[in-house]
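For this view, one protein chain was removed and the others were kept in their places.
Chain nomenclature is as follows: A, B and C, assigned in order of appearance, with residue numbering initiated at 1 for each chain independently.
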Amino acid sequence: MDIRPGEVHALCGENGAGKSTLIKILSGVILPNEGTVQWDETPLPLGRVHSVEAHGILAVHQEPVVFPHLNAMDNLFVGRESAALRGAWLDKSTMRTKAREILANLGEELPLTQPVGDMSLAQRQMVSIGRALLHQCRILILDEPTASLSARESESLFEKVHTLKQQGVGILYVSHRLEEIFRLADRVTVLRDGAWVTTADIASLNQETLIQHMVGRDIPSKQRSDVPSEDSEHRPPVLEIKNLSREGVFENISFGIQPGEILGMSGLVGAGRSEIARAIFGIDPFDAGEIIYLGSPLSKGFTIQDTIQAGMAMVPEDRQQQGLVLPLSVETNLLLPSLSEFQGPLGLKPKPMRATGQSLIEKLGIKTETPAHPAHSLSGGNQQKIVIGKWVHRHPKLFILDEPTRGVDVGAKHEVHRLVRELAAQGSAVLLISSELPEILSLSDRILVLCEGTIRGEIKGNEATQEQLLKLALPEETRRSA
Amino acid sequence: MTDTTTANTTPPLKRALIFLLSHRAAGLFLFILLLLGIVSVVNPAFLEVQNLKDIAVQAAPVCIISCGLMLVLVSGEIDISVGSMMGLLAACMGAMVSESRGHLPPGTAIVLTLGIGVVIGLLNGWLVAYAGVPSIIVTLGMLTALRGVTEIVMGGSWITDLPDGIRFLGTGAFMGVPISLWTALGVILISLWLIHRTAIGRRIYAIGSNPHAAYLAGLPIRPLKLFVFAWTGLLTGVATLVSVPQLSVVDSGIGVGLELLVVTCVVVGGTAVSGGLGNLSGVLCGVILMTMISTVLIFMKLGENATYWSRAIQGLFILGAIIADHWISRQRKS
Amino acid sequence: MKQRILNMIWQPETFLIVLLGILFAAMGRLDASFLQWEVQRALSSHVWELAIIAIPMTLIILTAGIDLSVGSVMGLSAITTGMLFQKGLPLPLACSASLLVGIFCGFLNGWFITRMKVHPLIITLATMAAYRGMAEGISHAKPVSGFPDSFTWLGQGDWFGLPVAAWVFAVMVGLVLWMMHGRAFGVGIYAIGHNETATRFSGLRVDRYLVALYTFSGFASALAAVLFVARRNTAKADAGMGMELGVITAVVIGGVSIFGGRGTLIGACLGVLLIHETREFVSWHWNRDELNLLALGILLILSVVFQKLLRHKQGSAL
Partner (left out) sequence: MKLSRQNISKGWITTAFTAVLALLFTACGPGASNNESSEASASSGDNGSKKITICLIPKKKGLPYFTSCAAGAELAAADLGNVELIYDGPTDGSPEKQASMIEQYTLKGVDVIAVSPNDPDVVAPAMRKAREKGIKVLSWDADAVQDARDYFVNQATAQAIAHGMVDTMVSDIGGPEVKAEVAIVTAYLTAANQNVWIDHMKTHIADTYPNLNLVAIKPSDEDQKLAFKVTQDLMKAYPDIKGFFGISSVSFPGAAEAVKQSGKSGEVMVTGLATPNSMKSYVKDGTVKSVVLWNTSELGYLTVMVGEALATGKLSSGDTTFDAGKLGEKKIAGDHVLLGDILVFNQGNIDQYDF
């Protein structure tokens, strides 16, 4: 493949297709086994980030490359100090001016002296992108840059991409969000299972054909659960939240979920959605309000164990850090919350464990060689299925899903969606948090929109549109100015 | 912006306390002043210049090593071999200059001592960065092994004939201020420059703060780790040179338990063991506080009983620092 | 099948067994008298206290924690036994009290660690100083001696051909092995060591696990202290000084990763055996205590380097 100056070249493929590896090679983090990268007709010296950067190839990796204890300015300059070196001294004033300039360029006003660890995820992502802009770049690699950005922030990033493009910078853009690709890209390269599949002009493709290239098979297009179960109105709610508040995080949150219902929770990153979910599940404390579960209020100071015992389940936001014990086996991960079930008088009973593990793997369609394989050997989508699967076995009455398809490829995404619908059909109440509007729209019976810690509105799932959700999600000032 | 709103609703006294505790140096400094106030009421002799000078001289080597160890902790590693390293370096230095053993000129001996310090530091660093052994294991092994080497170097007898040239480093003064204090001052200035005004310093913080991001950013993690250990080795050598010649006899027990004191100082000074966090002013206050405590206990004239409880009091001080930390982070969150 | 065999060969335990084999062969060569059963049995009395503390230490290190205060807890428990005995309390009561003290010290460690969310290294560094200081403060650093024979039998006597402490150790290892492999407990410990957050989010009571482990560590240290007092017929504040380093060295040599999640109790026991034999043999054969320090330090570093290489091999064998 090749990248031309002044174009946005999108890189697509399911998880595990080799995109991230390719990017790591291009940016000099790791060495390829064979092959070369040509740069202006000459082979590029690989394996050293510095020499690659010196050629003007800069990468923004999927995980924000930030150092939480350092302030924004230092973050921008670490590893690139040569830009501000005067003799043996770092020139702080140069650093300051340059940093301000870059961040202003990105449309961000960040306090330069605040440790980045105290900033929001989106701000961190901005700092991470800012790092790449410090140098005069000729090729910019963006790996899932919008994963943790809200719609508004993504918008300003897209603008920036356009400007850079006009300046003649070649951009390699990786994203799972197909809408973005169709909006930004000039050409698309598709990878599958570590091999090149095709490179084509975006104009010659539509969503279906692109997906087909990526998965190598047909996928039924998204259906929408058009029939929200009407009778659910009469049933008592599984969960009722009354005036839940936590100072500085969320305020006066009240809602209820019926069994069999999928309640979507939409809003910008930082609107307090995950925090509410964590409070319900007993991870974080809250200051005021009441959580009524199955008709009786949860006592103050309840813990995760209490909620799990009572039949709640949560798929946390960060799969690798919070969802899985990666080096342990698929089976162990699947059975981790239910271990006490297999406790015999002489110890854990291996046979029923094996059987349950196997049946879960089949039920969820987890692709693994054996149940004894470590979870980290699986692709992102399959890992996510484990995280969901470990709760499926317990037949939860309330299922909280926080960004269940973040960083999951299209094929697996469909399967996750199918699982969520199945769960609801079996009578579980589902609280779905997602930043992807199509996902929320296609799954939810009802949608709550949050903004700055308060509920801004509630829409029936089959009546909502993307524009509506976005409008509600934006803070007042921005809406007025927009 | 939510932060400011919360801050405004908190009572000012509590806010001040939070500020002091979160700026470790300021909090420790106030605590030191408080301690000074109490002890000088009980026994005004404490505030005499000579006494303060003595405390400073005792603190100097600890301070010098702490400057190095802080960087090790900031980079996300630990070094608990400094005590034994000092023992070995003292033995080597003594053996080199002693008239009955090596009889080298002091200048050569100084350079060689520093060189040995750097070499041991490099060995530590190499094992950590390139052989991939966890630093606590490497330096725990070194803590034991170097003590054994020291015994072998000393060979059962002590060095009692240090020449005046070397003794001057420990007992001499320049403009009325002991050499060791000048050295400590120099080391502090160099460390400040290293931390704030060089790429190396900023990168050390970066690799400790988020190693994976450092890897993606292409930072030279291994050389940097090698550097912090070598730097600590060098500073241990410097500390040996200015503190051991304060005494006339080099014995084989020099530096026993020093690693615990230094780690305590650095941690009380607000450096995170998990890396990425730590500042020199906090560490300096930590050093002063920890070296002061035992002197303060003596000056309080609490009697024989206090002797037996002094170690317990030191332990409680560290626990106090931890609890304060915990409290502050909780206050910050809510 | 081939893979399985390969996996077994690249276990750290295999490495330890081979190392022990070489060591025993070398010892037989140099000084066969050292390997007599009588000699080994008698010398073994030096290691049981360390071995007993190594059990909870293994579990704690598996959860990516560490307990530096074990030696100091030993001191405090020993002095409790001694002081109470001196005050005229019957010995069984004095011993129970010292076990309680140990349990409380351990519990306090666990409570601080889970409550303050500070690295165990720092908490136990602080309590290491505090507990030792209390032992010195309470006793004014004076030792207590003159225990009756019925008590010293615990430390000096044999029962069915082995020292009493050996049986205590065996029972504890048995119990813990059963807990580790037959119960959710074992899976939990490894899970915490690999990823504490995910384990917590899966509903395991991580804090309870940790408090339980550190309490267990306190209990084991107190038990070791009682055996120590009985063996040496002296209760003193500096009992167990430096014990923490020996125990950690043994556990790490036994292939337990200091970052948690990796290693086995069997490996740790082999580690204990290895450093015990090395220690005893060096002073048996060369009569130079300083060589011991050198040997142990090098053994520790080398064995971890080797295990690192093994893990590499193991990875490629998969």
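Note that in this section a residue touches a chain if its C-beta (ideal position, glycine included) is under 8 Å from a C-beta of that chain, and two chains touch if they have at least 3 such contacts.
As the structure is a computational prediction, the values presented were derived from the model and not from experiment.
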| note | Touch with the missing chain holds, among C:Asp67, C:Glu136 or C:Glu244, for C:Glu136
| note | Where chain B meets the chain that is not shown, the residues are 43, 45-46, 48, 50-51, 54, 58, 147-148, 151, 154, 156-158, 160, 171, 243, 246-249, 251-254, 256-257, 294-295, 298-299, 301, 304, 307-308
| said: If the hidden chain were put back, which residues of chain C would touch it? | reply: 4, 7-8, 11, 13-14, 17, 20-21, 24, 28, 31-40, 42-43, 45-46, 136, 140-143, 145-146, 152, 156, 181, 186-187, 190, 231-234, 236-238, 241-242, 261-262, 264, 266, 270, 280, 283-284, 287-290, 293
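Operating definition for what follows: only the chains that are shown with their structure count from here on.
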| When the centre of a chain is set as the mean of its C-alpha atoms, what distance in Å lies between chain A and chain C? | 44
| Where chain B and chain C are represented by their mean Cα positions, the distance between them in whole Å | 30
| note | Where chain B touches two or more other chains at once, the residues are none
| remark: As the complex stands, chain B meets chain A at residues 2-3, 5-6, 193, 196-199, 202-203, 205-206, 208-210, 212-219, 272, 276-277, 334
| said: List the residues on chain C that touch chain A in their complex, please. | reply: 178, 181-184, 187-188, 190-191, 194-195, 197-205, 261
| message | List the residues on chain B that touch chain C in their complex, please. | response | 78, 127, 131-134, 136-138, 140-149, 151-152, 260, 263-264, 267, 273-274, 305, 308-316, 318-319, 322-323, 325-326
